[in-house]
Every structure is written in structure tokens, then in C-alpha cells.
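Before anything else, here's the structure in question.
The complex appears here minus one protein chain, its other protein chains still in place.
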Amino acid sequence: MNKNGTMAKTEDRALVRIDAIIDSYGGKRSALIQILLDVQKENRWLFEEYLYHIADRLKAPLSQVYQVATFYKAFSLKKRGRHVVTVCMGTACHVRGAPSLLDRISQKLGVNAGATTGDDRFSLLTVNCMGCCALGPVMAIDETYYSNPANTDFDKIFNAYA
Amino acid sequence: MLKSPEDLIALQERVKAENNGKIILSLCSGTGCRANASQKVFEALQAELASLADPRIVLKQTGCHGFCEKGPILIIYPEEICYVSVKPFDARDIVAQTIAQGRVLDRLLWKSGLITAAHHSEIPFYKHQTRYLLANNTHVDPTSIEDYLRCNGYSALRRALFSMTPQDVIQEIKRSGLRGRGGGGFPTGVKWEATREAEGNEKYVVVNGDEGDPGAYMDRSVLEGTPHSVLEGLIIGAYAIGAKSGYFYIRQEYPLALENTRKAIEEARAFGLIGANILGSSFGFEVSVHQGAGAFVSGESSALLSAIEGRVGEPRLKYIRMSTSGLWGKPTTLNNVETWANVPLIIANGPEWFAGIGTPGSKGSKIFSLVGKVENTGLVEVPMGTTLRKIIYDIGGGIKNGKKFKAIQTGGPSGGCIPEAHLDAQVDFDTLTELGSMMGSGGMIVMNEDSCMVDVARYFVEFLREESCGKCIPCREGISEMVSIFNRIVRGEGKPEDLDFLEDLSVLVSEASLCGLGSSAANPVMSTLRYFRNEYESHILHKTCTSLVCKAFIAFHVDAAKCRGCGLCKKQCPVNAIYGEKTEAHVINQKMCIKCGACMEICPSKFNAIGKVSPVSQLQNLAP
Partner (left out) sequence: MDISITINGKKVSGKKDETVLDAAASIGIEIPTLCHLKGLSPYGGCRLCLVELISGKRSQLVASCGYYLKEGLVVETDSPRVKRARALVLELLIAAMPGSQEIQRYARQYKVTSTRYKRNLDHCVLCGLCVRYCEEIKKENCLGFVGRGVDREVAWAPLSKYKDTCEGCMECQKFCPTGVFPSNWGIAQNTLAR
């Protein structure tokens, strides 16, 4: 339910899904992080209403649910784009020019790290080490990796994502 | 379902016999190679082999082979022919020439200068390693428990359950001298014994698969490639300690490791290696997987347990050992992935075998991830006590592109940088600590003359600021202040007293922080100040970055004598700061230049017309 106590229709279906996720973990309070991860994966980001519902079902204080939801990088309470562009900022990639790559991608998409493009297509995020150090500096779009893409490749790469 | 130790032996024999006379193509499919299209190579090979229709041929996708610089790698057994940098279009020739006719494809062999290596064991990168933990990564399909059984998988568990008491197991682990591989180096056997002896019947074992150090991916490769080895170690440990329940904590940035570990657990359960009455013994064990959610600090032991309990994964003020009170207040043993993976080796080969490897204080082998400016990037497994020089030069092949070595950073954000003068240092738990760094979990980042050590230190403190949980004041505010100072220094606003303040801040965080993240945060700063103080002074006093990295102190410049006006740089420049007509020498407008470096990267190597200078005033000394 939302702030004034009513349930929005489009969210009914989402809450049913969330109940199923919670049930798959036996409704255990210790599974809070796992539940939030599954919900984030399905919905692209965490609506506040979802957090109220999860707190309710798990009988966990809402403040604790919020603490967890705002502590971790994997979770977003803000809208995320349809595709997530991740730039690895691990040490090996850093030494191979990751900040420069991030700059160039940021220029191309018109957003800084942590933000989403106006058309909701891309969210630009950074991560500390994806484990592909030999390919550094690495950019990933969803589950596809690109090794040190040049500016001239950007159009081809990004236009492939709707 | 295996109901007895005899069942296990029989199955091992059977699956080994199945592979007699087989030709096995082992394709590296760890995350690194997958990022380099190894899946497409697999599909192409599959298609070509289908037309050959030879039942002797087995194509398998394995975990990380470790030679990441040259991936995707394909090894053909039994001859061990090793092909590197394999592309999908190579599949046709590999099948038609090598598989069908036994002809080796020279173009796919590893080469360096005049040396060519046809076989896996001849390649210097592999030849100088001693692989025990990673040995099976080239043989085992991680999604096949049969493959693990072929390598005598679960024989150690059989010995532990049926020929040893829990105390026997603990004694063997103690005698082996195994120390924790996550960075702490605590004697594993002692930890297990303390947990065993703690009061209570409810005990836990936990695998720390958070591997947060950037540039370190040893644990990822073990979990992706041979998850059963970690699971087997965990079950043996649980038996020794008296735990009936365990957890894998794996960071969510490792989707393949999570997937393969989950599959391994399912398979093990189906075969009766997890659950009640394992192999018909009276010992039962259950395990589940818990994902991380993107926080480096959650890899700290007390934080990790908090996360498993469903609370936020930040460290807690606790002066009671985890072996007495851990998960839900119960005795718990938490060990790193690599530590657990060593257990089956010790139980199968005996503690004397393990203690015979390494140095007096640091036994066994260790996996390192050797990355950065080195020729052969990848995973290196060597006995403890191997020198840095051997790792970087004999195995790593030295610095790429003939550049000069400057420093090697070890131990991740808790470690430090070691310069050339100490390359003969032996890598183990104690030696590197004396030099101001530490072995840590095994990350090794090689830096050359193009790496600015002030920038490296700044990188680490920025990383730690972002990852600090924020609970305690010294870490949260102290590291943040360090970042501010570094940012001022690299912007050209540094003052000599900044170095004194950095030193005091280092004392603040190392003495007063709540957990290891804060208390080791000073290491990157102090070690770079110790060995590279001149670079700091150069930045502060002379606004110069000799490694040509820090943007405020460099300028990009087109050498008019070399420029042929091809226009590529002009096209690349994201802010249109380059002007010039075709065939005429181009010029960079310094006022508009954002120093992204795109122009220098795209300038064709035959012209090599774009360079950097520092300090910026040097521009005046160059030809216009």
C-alpha cells in the first residue's frame, strides 16, 4: 500500500510477484537482501511501495529495510534505464585508462555515472572489478562486455540497444 | 545417489574409464574468456564437430585456465596441444586440420620472439607455475560432477568420513600449516579447533566469496571452474567442526560463479554428498547460497555474518571471537574460498605433502591474479616464497611494450606498492608486510613508468571512501579528508603541509577505525609516500606529473613535424578542440581540450604525432 493507505492497480500484480519471491525464501527475515535482489532484478528498480510491503510481510522495521536498500550498490530507489552500462573501475582497468573510458562514455550518453539518460534507455554505473582484467578497460552493457571501445564504435554499440 | 563409500569409488572408476581413449577439447569459458566471445568459439566448434560425428571427441567448456591475456584458450588432450586467442572462424581449421588429421596449426600457438610452444606445459606462463588448486580448471566442466569425480573428486571427503575422526581432520589441517587465504593468514587448524571446542551444538561454516579487492579474481575462478573443490572442503570442515549447516556468500558481481556454485550444490545433493547420511555415514550437512549486493565492506567477517542474518552488511563492535559467537551468536568458522579449496588437497595428499611446499611460516601454494602493465596477464599459482621477480618476469613475461617496471601493488586496498629495489622479496604472509604492503588475498597489479603513484594512492583512497560503511568517525571522515587532499594535490592546489596532514590522517585511520577497511586504508598512502615521495613533491612544488597522468599538469600536443593531417584525431575529439585542414598539421586548442586522450589513442602508430608534456608550461618549449 502507498502513503495514504490505498493500493494502486498496476502495483497489485507486482506485489503478487513480490509475495511469490518472499515465499520462495520461506518468508524468512534473514533473506531480506536476497529478496530485494530478486525484486530489483525483475523490476529494474525498487519502488517505495515494494519496500513497505516487504517490511510488512517480513515483520521487519521499515527503517531497517530502508537501511539495507540504500546501503548497497546493487539496489536503486531511483528509476533505472532499460539497459545498464557498467564501467569497471577496478585497479587493473584503472591502470589501463578506465577513468578516460568513463569520461568518453559519459560524454556520449550525456549523463554522469549514477544517472539515467532522459529517454530511459541507459543507466550509467561504475563497478569495482568484473574480473576480466586482461580486457581492461572494460565496459559492459547488460550482460555483454566490450573491451576498450573507441569513440568511433560508440554509435554502432549503443544504437543496438532499444 | 551414492549410498556408501564403495559406491563413490565405483562411480569414480566408471567415469574415468568412460574417458579412456577420448579426445578432449577443453575450452576456457570463465567470465574473462566469455567476455572475449568464447561462447561463440564453443558454438562454432560444436557445429564443426557435429559434422565429424566422431564419438571419441568430447568438447567441454571449463572454468578459467588462467592465461587471461591470451584467451580464449583451447587445449586438446591427450596431447595437450594448446591454442591461444582462438576466434570463432578458427573452429573450421581446428576441426578439419588438428582433430581430423593431427596437424597442428602454427598460427594459433603461443609465440614470443622466436619461441613457439605447441604444448600447454611448454608455455613459460604455465611452465613456471606449480598448480594444485587450478590444475583441474583445464579438465573440469564445472557443471558436471562426473568431471570432478574423474579427478578423484570427493575422495578426500570419503577418507575424512570413513577413516578419520573429526579431531583427526583438525590435527591434519593444523599439521599442514594452512593459513587463511583471504588476507588475514590465521592458522586454519587453530580456528577450526576453537570452533569445535566452543560450547553449543549448533555451529556453522561459511565460505567468504566476496572477493572485493579490485583486480583480484582468484576466488571467482575457483568458484566458476571447480566449485566442487570448495564444497568438498566445506563439508570436510563441517564434519571436523561439528557443523550441520553452511553458507556460501558470493558477491553478486560474479553471476557465473553464483550459477556454477548453485548447480554444484544441486548435483552434490542429487548424488547424496549433501543432505542426511552423506555416503551412508552418520554425518549430515546442508548448505545454501547467499548473494552479496555490492559492498566491499561486507567482505569483512562480522559484516558478512550480519548480511547473512538479513541485516545490513556493516562491521559490528565485537570483541568476542567468531569461533565462540558468530552467526546468530553460534560458534562459526568463516574461511576464504581458496582456504576451503586447499582442504581436500591436504586430506587427500596428507599434511606433510602440503607442509613440504612453501616457506617455514607460509605453507602451500597461493593463487595470485597478475594484472596491469605486464605481458602475460592472468592467474598464477606458485609455492609460497616465490619471489616477485619470478612472478613478474619469468611467468608474467615482464613489462608490456618494453616499458620500464615501476612498482607492483599487492594486497588490494589494504596493501601497498613495492618498488624495483625489492623485487627479490619472497611472497608470503610476512615478508611483504615488512616492506609496507601485504600479500592480502592475492591481487598483484604491475605498474610501469606511465603510472603516477600519487594517482594510484588517490585511486585507492577514493575506492575506500566509496566503500566505507560510514559507521565510525575516523574512517568515514578521515578517508574523506584524505580524498580531498589528494584531489587538491592533483588539481594543482597542493601544499607541503598536506603531506604532514596525510601522515596524521594515516595514524588516525590505522589506530582508531572500527574495522580492517579503515585500519588498513593508510597502507596505499604510506607505502607510496615511503617509496615515491618525490612524485608527491613534484606534484605539490612543481605542478609536474612525471608519469604524464594527472590532467591538471599535462597538455596534449600535436607534433607538427610528424602530423600528416589525416584528421582522425579531429573526428574523435568529443569537444571539437582540434582544428586543421586535411594534409596539414593539426593543432589542439588548449583552452578547449578536456584531456580525455582520445586523440592520442586514435593517432596512427606510424605517425605517432600526439604526445603529452608536463608541466603545462613545457608547451612553450615545443615547436608551435
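Letters A and B mark the chains as written, and numbering starts fresh at 1 in each.
We adopt the following convention: contacts are C-beta pairs under 8 Å (C-beta built on N, C-alpha and C of every residue); 3 or more make two chains touch, one makes a residue touch a chain.
The model shown is predicted, which means the values in this text are computed figures rather than measured ones.
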{"item": "Sole residue of B:C469, B:M526, B:L568 or B:C596 that reaches the chain not shown, by the stated touch rule", "value": "B:C469"}
{"item": "Residue of B:S513, B:S527 or B:Q572 in touch with the missing chain, whole complex considered", "value": "B:S513"}
{"item": "Hidden-chain contact residue, picked from the options A:N43, A:Q64 or A:Q107", "value": "A:Q64"}
{"item": "Contact set of chain A toward the excluded chain (per top definition)", "value": "3, 47-48, 52, 61-64, 66-67, 70-72, 77-79"}
{"item": "Positions on chain B contacted by the hidden chain, ascending", "value": "295, 312, 316-320, 465-474, 476-478, 480-481, 501, 504, 507-508, 511-514"}
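Note that in this section only the chains that are shown with their structure count from here on.
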{"item": "Centre distance in Å when chain A and chain B are each reduced to the mean of their C-alpha atoms", "value": "24"}
{"item": "Residues on chain B engaged by chain A in the complex (per definition of touch)", "value": "31-32, 34-36, 68-69, 71, 212-217, 220-221, 252-255, 290-291, 293-296, 307-314, 369, 371-373, 377-378, 409, 412, 443, 445, 447, 451, 456, 459-460, 463, 467, 469, 571-572, 574-575, 594, 596-598, 601-602"}
{"item": "Of all residues in chain A, those that touch chain B in their complex", "value": "28-34, 36-37, 60, 64, 67-68, 71-75, 89-97, 100, 103-104, 107-108, 127-136, 138, 140, 143, 145, 147, 150-152"}
